[in-house]
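Have a look at the structure below, then the notes.
Here the complex is missing one protein chain, while the rest keep their positions.
First chain written, first letter: the chains are A, B, C, D, E, F, G and H, and each begins at residue 1.
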Amino acid sequence: MTLFTGYGFWNPLLWLAGAAGVTLLGLLFWSRGRRDYRRGEGELPFLSGESVPGAHVGGGHLYWGFVEGLRPYVERLRGAHTGLVNDYVGWLVVILAVVFLIVLVGG
Amino acid sequence: MIVPLAAGGLALLGAIVVCMVRLSIGPTAADRAVALDTINTLVVAAMVLFGAAFDLVVLLDVALVYALLSYVGTLYIARYLEGGLP
Amino acid sequence: MNLALHAPILAIAVPLLGGFALPLWAKFGRPLRDLWLLLVSAATASLVGLVAFQVYTGGIQVYTLGAAWPTDTLAPGGFPIRIVLAVDALGALVGLIATLAALVGFAYAARYLAEEEGKTLALTLGTLLWAGMLGMAFTGDLFNLFVFFEVTSIAACGLIGYRTWTSRGPEAAFKTMVLYTVGGLFVLLAIALLYGEYGALNLAHLARLLRGSTVDRVTLALLLGGLLMKVGAVPVHMWAPDAYGEAPAQGVILLVANTQVSLYALFRILFTLYGGLADPGIGWLVVAMGTLTLLVASLMAVVQMDLGRLIAFGAVSQIGYMLLGVGVGLTVLASRPAYGLLALQGGIFHMLNDALAIGLLFLAVGAVEKAAGGRNLGALGGLGHDLKWTAAFFFLGALALAGIPPLNGFASKLMIYQGSFLLSPILSALAILASILLLAVFVRAFQGAFLGPRMLQPEPVPSSMLLAMGALALGVLVLGLFPDLVVRHVVAPAADALWTGREVYLRAVFGR
Amino acid sequence: MRRLAERTTTGVLVFALYLLFSAFTGPWGVWAPDELLAGGVLALVVGWVAGPLVWERGGWRLLSPQRWALFLVYLVGPFLYAMAKANLDVAWRVITGRIQPGIVRFNPELATDFGRTFLANSITLTPGTLTLDVDDATGDFFVHWINVTDPSPSADAVCGPFPAWARRIAE
Amino acid sequence: MSVLIYVFLAIGALFNLLGAVALLRFPDVYTRIHGATKCTTFGSIFSVLAVAVYGIARGGGEGGTMAIRAFLALVFLLLTNPTGSHALARAAHRSGIKPFRAVVDRLEEAGKEGR
Amino acid sequence: MKRWVLLAAFLVVAGSLLLGAARMRPFGAPRLDLMDRYFNALSQGEAATNNVVTAIVFDYRGYDTLGEATVLFTAVVGVALILRRLKG
Amino acid sequence: MSVVVRTIARILVPVALLFGGYVILHGHLTPGGGFQGGAVAASAVALLLVAFGTSAVKGLKSPFAVLEDLGGVAFVVLGFLGIGYTFFFNVLAGSGGLFGAPVAPGPNPGFLNTGGTLPLMNWAVGFKVIGGLGAVVVLFALFGGGDDR
Amino acid sequence: MIGNVPFVVCMVLVLLGLAALLFRRNLIKVVIGLKIIENGVNLYLVATGYVQGGVVPIWTYAPPDAAMVLPTPQALTLTSIVIGLATTALMLAFAVVIHRHKGSLDGRKVVELSG
Partner (left out) sequence: MTLWAAIQIVILVLLVAGSVLAVWLKDLLASVIALGASSLLLALEFYLLQAPDVAIAEAGVGAALTTAIFVLALRKTRRKEEE
């Protein structure tokens, strides 16, 4: 069952056992919690801002900061994806030139 | 007999060069089409001559095919020019 | 008729026959067409299975077309003149991947495509694409490789252009077709150069003749350019998101398999044909392109709002892992340290995993599109309430691709990380970074499409489509739980075919 | 019945053409037997497929051998002479550049398609004239004439004896 | 025989060149079609005839086949060449190209009448 | 900037291709033609065919021709698929 | 097109078909073969279209598609003929039967009854090409409901 | 005799087609560029098979003792020509459909898939 990679190993069953252990630990913690809490009673946890009815966290909103942080890099790459078939062929020619240089000069 | 036949073919090629000039400068598409039609005819003749110069019968089939088919392309261009193609 | 002996060619000829006859049967009625397709698929699948079994148990299988006996490879004089099929373990593995994709695609297409004139034609194209992939995987002749390259190109582009009611489908198909054709013409030019230099077309024969002259080097560059384009490595990957995004889902899974087959052809060229002239520069080029591919594609996937295009960039980034793994193997081919083989195995194992997982994702996206009528992440949401199975399959595929532990993607990625770490730690770090990016992307897609309050009323997904997805999901789970068995019995022979198999291949074709 | 006749005649003509194509193939005589057999089958198929198309607008009268003989006479006699004259005419005009073109209209009073075609092609290849259009209904010819002497000429003024030949051969 | 071939070849080359020069020198499409069609047809006929004569002179199955092929090529040229020129001229007129310095244009007038 | 890169790459490709063409064996003198000499000498006996090219196309490399036929078929099916009449 | 073109087309269509057939039939003796002959014959379809307009070829789409399918199937089946030896083995060559006469080495005038399965394959490919290319031309012409003037 | 001129010309054709692909935005022009590349490659294939003074590799009416040119490249070229026709037809079909939707063939104006 164990996949030896020469320098390490990987065994999904062991991992699953580990995961089960962690789950058990979690259950243990959970079982130690307050028994008398019921959903809907008491106060809602405060999540930055007021509650707007009908608000939905869509696909574009998740990882918003992550995406914004990457945006300067990505916008550059998006600029390269012009959708023009000429540019596609142009990239092919550039790659071909690089390969030619490696093969003919570097080799 | 090889040299005179091939020389005749070379003369036809010279005519093709002249037609090519018309094909490149022709002011309208009709002029270019006329040049193409002329080149077709000349190439058929040149093919026949070269086939005879090589002394190979089997080569002449190509000239026949060309004589028969070059016309179709001309007709398509003409039909496009007159604006009637489906 | 000795079925075992003729299995390689029958596995190609039967789907070709099926494809040629499929429109004829459709003229008599749709049930007949479906029956014929079922028959052909079953026959071809069993033949490919037979070929793979023979190859894995008995070594390379050589079949000479048109000779008096299949093993009469050489003409008097000691050189091959006819087309030779030479199936080794890697070819058989790729053939199995193609077969899996085709079968799942047909099962999926039964209810996915609308019943009209186009369905018959699309099924025909699928069959022919399958046959073309098998032909590409099994052939041992360079020109034959080009011919089937073109078969797959044209069939794939026909499938991409299926949606003629918008301009996006034909546009993607046109761009893809231009690039495929240019790549194919480069390959053909390379073949012409090789033929003019050596007067031979057989891969093994050419491999023996190559001397490393200028013409050989030009040829290598042309072949690399053409095949890297078809594989979809960044910067020439740009057709891939367009095509994957616009093709119908049953076509996309075939396209993915087609990419794997092209990758196989690339490896065949690099390792078998040019293996004797092992040049670390080329290996580094492949490694660099692989790294670039996985980084750029996963970065691009971050900002996509179209679900299909997002998954498409994910698919492109997976190609990077395979290129990275095999490139590491190619770089150290001359000195042969152990981690080269490890990386190679990881790359090849990842081909299998990628076909399963990305196929699953694309099929799920197709189901979402059919059910909800759109793919824009801004408009989707809460589909998990109704499409429970689809959501589960999507989640499974996404986790597998992102390399979350108990699933199959992790095992292969682990091997690749380790192999590339020993070559250069930076590569490994970049690969892990890309993996993290992908996880973010897929979680975002999953959350956007399936979680949240119920926003629209989707149609139920037909059970045949669910069945097709279920088969792939089962594959993902099994490969994830038993990676060692798969690696030991399926992947390791295939990796050996590249790592040390060159001499074996040449000897199998030449008989000495 | 008429369809059958059309197909048969086309097949026979096509077979004759096939014989020309495959002459000098046999060891004995001129044609090998297998060539004849294959040509017969081929001619049958082509005749069956294309027969109705060829004879769609009539033209049965063209089949008489007398017309064919006349056609050959025409080809090597007046036609060749006119063509030679046309070429010298073109040469003269190329050198001097003296042209006075115009498009004229005349009616040669030909009724059948084959007749009109015959005349049109003859006109195109003979001195100073080029068929531009043929009116389907009236049979009027519109001819580009390189040296217009009369804006409304008669048929004979433009193209000499050719309408008569056309009437004799192809009407 | 060989003298005949030489003469035919010379005529063919001469008139083909003349046709090409006419194509270059004439002022508008119609006159160019005039020159090109007539001269190249005539020249090609003679070029092809030279080959036919050569084939007859050569004799045997090979020469006979060559002569027949040449003859057939000639027939095809005679059939297709004037027709193609006619189609082109008609198309040129319909696409609106006016004849150069035309004295009279009956086709235009007929078109205006509502033919 | 982009255009200059493109032009430079194009020039590199052009130079390499022309170099490859110039370094080929001279035109009209094949260096290694074992396979073709075999075809020219023996195809008449093996395939019973006068035309060596046809013998190669349909006999020695008949499988390539099958692929070619498949390409044509695929293209026709593709054209029929693209230019099909859509309902509504 | 005008009456001149139509009449010449009516003469040339059977000639083109015959010549295509000739090229296919003599594919193993003279230059040509299935593909070339098929292309010549398909040009006859193109000629028909250009001379007579869309209406002349409207009914040909479906027969051409069937012809192409049949040609493809026939080609593969001919490949299967040799499966007793190998796929694509030329079983008929030199066997004395249909197309089975042996050929003497060296130059010869060419005999039709040679070539084994090659002439049959020529015909299969020829029908396939006629059907395929004809269907392509017809499809292009019919797309978008052309206006036939 | 003429050195490697044919090979160089083939490469020039390939580069011309590539230039058309790079610098021409019209979709049909792109297809024309592809045709030119294909022409170059086909010519290259045939030129590799030429033998100085060789004759056609067909034994029908062949000269008794002459070297034949290499037949294999011709067979390959046939296949390549068919493939070229197939690709051309398919690409033109795509172009036609794109024009039907967008009313334009300029590459910049028809782009919907980008970024």
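Please note the rule applied: contacts are C-beta pairs under 8 Å (C-beta built on N, C-alpha and C of every residue); 3 or more make two chains touch, one makes a residue touch a chain.
The structure presented is a predicted model; accordingly, all values stated were derived computationally and were not measured.
A.B. asks: What chain H residues would touch the chain not displayed?
C.D. replies: Considering the whole complex, chain H reaches the absent chain at 1-2, 5-6, 9, 12-13, 16-17, 19-20, 24-26, 28-29, 31-33, 35-36, 39, 42-43, 46-47, 49-50, 54-58, 69, 74, 77-78, 81-82, 84-85, 88-89, 92-93, 95-96, 99-100, 104-106, 109.
A.B. asks: Please give every residue of chain G in contact with the chain that is not shown.
C.D. replies: These residues of chain G touch the chain that is not shown: 23, 31-33, 35-36, 39-40, 42-43, 46-47, 49-50, 133, 136-137, 140-141, 143-144.
A.B. asks: Could I get the residues of chain B that touch the absent chain, sorted low to high?
C.D. replies: Here the touching residues of chain B are 3, 6-7, 9-10, 13-14, 16-17, 20, 23-24, 26, 29, 32-33, 35-36, 39-40, 43, 46-47, 50-51, 54, 58-59, 61-62, 65-66, 69-70, 72-73, 76-77, 79-81, 85-86.
One rule holds in what follows: only the chains that are shown with their structure count from here on.
A.B. asks: Report the chain whose CA-based centre is farthest from the CA-based centre of chain A.
C.D. replies: D
A.B. asks: In whole angstrom, what separates the CA-based centres of chain E and chain G?
C.D. replies: Each chain reduced to its C-alpha mean, chain E and chain G end up 30 Å apart.
A.B. asks: Enumerate the residues of chain D that touch no fewer than two other chains.
C.D. replies: Within chain D, residues 21, 24-25, 120-121, 131, 133 contact more than one other chain.
A.B. asks: Going by the contact rule already set, what residues in chain C reach two or more other chains?
C.D. replies: Residues 13, 16, 20, 23, 65-66, 143, 147, 150, 154, 157-158, 161, 164, 170, 173-175, 178, 182, 193, 196, 199, 201, 214, 218, 221, 241-242.
A.B. asks: Across the complex, what residues on chain E touch chain G?
C.D. replies: Against chain G, the touching part of chain E is residues 61, 79-80, 83, 86-87, 90.
A.B. asks: In the complex formed with chain H, which residues of chain G make contact?
C.D. replies: 29-31, 33, 35, 103, 106-110, 133, 136, 139-140, 143-144
A.B. asks: Along chain G, where are the residues that touch chain B in the complex?
C.D. replies: Within the complex, chain G contacts chain B at residues 1, 5, 12, 15-16, 19, 23, 30-32, 36, 40, 43, 46-47, 49-51, 53-54, 141-142, 146-149.
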